[in-house]
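Heads up, one of the protein chains got dropped from this complex, but the rest are sitting where they should.
In order of appearance the chains are A and B, and numbering begins at 1 in each one.
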Amino acid sequence: MVSASEYFGNVWKTLSTTWGGMKITGKYFLQKPIPVQYPDERLPIPDRYRGIHYLEQEKCINCLACARACPIDCIEMDAIRHGKELEWVTFTLDYQKCMFCELCVYPCPKDCIHMGTEYALVTYDRSELNYDLLSFKGMSRDARIRKKEAEEKKAAKDAAKATKAAKAAPAEEAPAEEEKGEEG
Amino acid sequence: MSFLALVQDTITKDNVMGTPHDGGNFVTELLAKIRPEWLPEWMFILTAVGIAVGFIVAMVSVIAMWSVWMERKVSGHIQCRYGPMYAGGWHGWAQTLADGVKLLLKEDMIPKGADRALFWLAPAIVLAGIFGALAAMPLSYDWYFARMDLGVFTILALGSTTTIGVVMAGWASNSKWSLYGAMREAAQVVAYEIPLGVSLLCPLMTLGTFSLLDASREQATLFGWDCGMGWAVFTNPFNMAAFVIFWIAALAETKRAPFDLPEAESELVAGFLTEYSGIRWSFFFMEEYAAMFLMSVVGAVFFFGGFETPLTALMRAADLEGGVLYNLVCFGTLVLKAFAGVFLMMWLRWTLPRVRIDQVMTMGYKYLTPLALLCVLLTAVWEYVRYLVVG
Partner (left out) sequence: MTDLKQQHTPSIQPSSEEERILPSGEREFFFDVSTSDLEINMGPQHPATHGVMRVLLRTDGELVTGAQPHLGYLHRCAEKIGENVEWLQYLPYTDRYDYLSAMNNNLGYSLAVESLMPELEIPRRATLIRTICAELNRIASALIAYGTYGLDIGAFTPFFYAFREREWIQALFEKICGARLTYSFIRIGGVFNDAPPGWLKEVGMFCDVFEEKWREYYDLLVENHLFVMRTKDIGIISEEMAYDFGLTGPMLRGSGVDFDLRRDMPYMDYKEIWDAGVYQIPLGRGEKGTTGDCWDRFYVRVQEMMESIKIVRYCLEVIEAGPVIGDVPKVIKVPPGEGYVGIENPRGELGHYVHSDGGKIAVRCRVRAPSFVNLAVLEDLMPGTLLADSVAIIGSTDIVVGETDR
């Protein structure tokens, strides 16, 4: 059994709290809604947004630091080294696996892999999600020129050495040793 | 008597259908003017019935479509979002239309193990009940399908037949969740028929009529002054309390939140609708929104003056009564009042949490029914005193 005060108290509380709630919902009914209409207008994306990666291929030295840092091994990269220059074979990032943790970005010694602001990963086929981050395959034009220059330089040096050696035939050893640079 | 003779009899008899100043409803009246000489009587009657039925079907569809869109917009704006925005261009007005087409084209699925006949019959019964009830709704003083002296009883009786359809749907679905929904619906409707009817007795006593047309006409005068504001809630303070009770009971009758226990998404998946899809599912929704509209109409007619506003009174004073414009204004007034009620239902739905089944029963039997009876008693006293004072 409920007492009379409780009985009418229940009635009063139900009606008054209902009205209290209706005031709040009514207030928001009259206000302008907050969402943006997505495809037409878009929210600004912050600078640090962790979207699809982009690679500054010119800077990359194929050191595999990002691939090693990845917890799920979704980065695959391969390049052939020609002296200082790289001939790119592959640099793929499998977005079926990638969990956008940004752990690949921090260890990069050249600061060349970044996460961009692109986020739409819509494809008709899963295999298309294996993104190729390379902007060019093989060697870049600059690298080719540099390589050619280096080769010419080397050839010239070799030729000079050869002539020097020919000149100083009796001398046994060529003293100059070719030095190796690590700059990429 | 043959069936056609019965129909003819029903349409032409004054005490059932006719008004004091004409011999039938406005469809027959209209048709009689353009009826060719050669058209036999039975064909004429069938045409009239067909047009009336078509009109009601169209009305239900339009009400449901508009209400669904309205519900989505109202809920959206209450929740700080937009709701549909694209279909049709302007604020997604054609969204329901597009959804309707989609539902029509969907595969008609009947689950394995379901009672096919009942599963098929349930939406039909649900819709038939609400069509019947809507036929008793007058559109204006001169436009109505049937002049019923017991109109409010017709609406309540036919409106609650939808329960049978819902229980049938729950049982036929062969799903445990559906069965729960159906049982809840049965229990809930039985509990709330009583306060619904009893609370309606208060304005019925005040107005002294069961007919929707007469009830509206009664509310034109406030203290003998034809100002269109003599609404039942103004002439008798207990009618306001009765309206609150009526409204809560109406929410429960139409399965609206906070009494949407038969559906109860978070508890029963979708209640009796769990196994329904496509056009059958949409029939249940049409019923729900038509029932909301109908309950709002009953509330508007018996508590809030029906067709009466100062505007109608003004038009009467300008001697426009009976004209097309006057009827249009009456119709518009009622529809606006009804949709105000529908909006109130939506506002409540998007504010309140759902009640539990035992609380539904408690509220129905222990709170609403006694309070409704109390209202009836106090209204009776008030009316008697008024009779003694005013005469």
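The criterion applied here is as follows: contacts are C-beta pairs under 8 Å (C-beta built on N, C-alpha and C of every residue); 3 or more make two chains touch, one makes a residue touch a chain.
Here the structure is a predicted model, which means the values were calculated and not measured.
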Residue of B:192, B:285 or B:350 in touch with the missing chain, whole complex considered: B:350
Touch criterion as defined above, residue of A:10, A:62 or A:92 at the omitted chain: A:10
Interface with the unshown chain - residue positions in chain A: 10, 13-14, 16-18, 20-21, 24-25, 28, 34, 46-50, 65, 69-71, 99-103, 106-107, 115
Hidden partner chain, residues of chain B it touches: 75, 78-81, 176-177, 180, 183-184, 257-258, 260-261, 264-269, 350-359
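Here is the rule we use: only the chains that are shown with their structure count from here on.
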List of chain B residues in touch with chain A within their complex: 74, 76-82, 85, 244, 347-348, 350-352, 367, 371
Of chain A, residues touching chain B in the complex: 7, 10-11, 15, 18, 21-22, 24-26, 28-29, 31, 33-35, 37
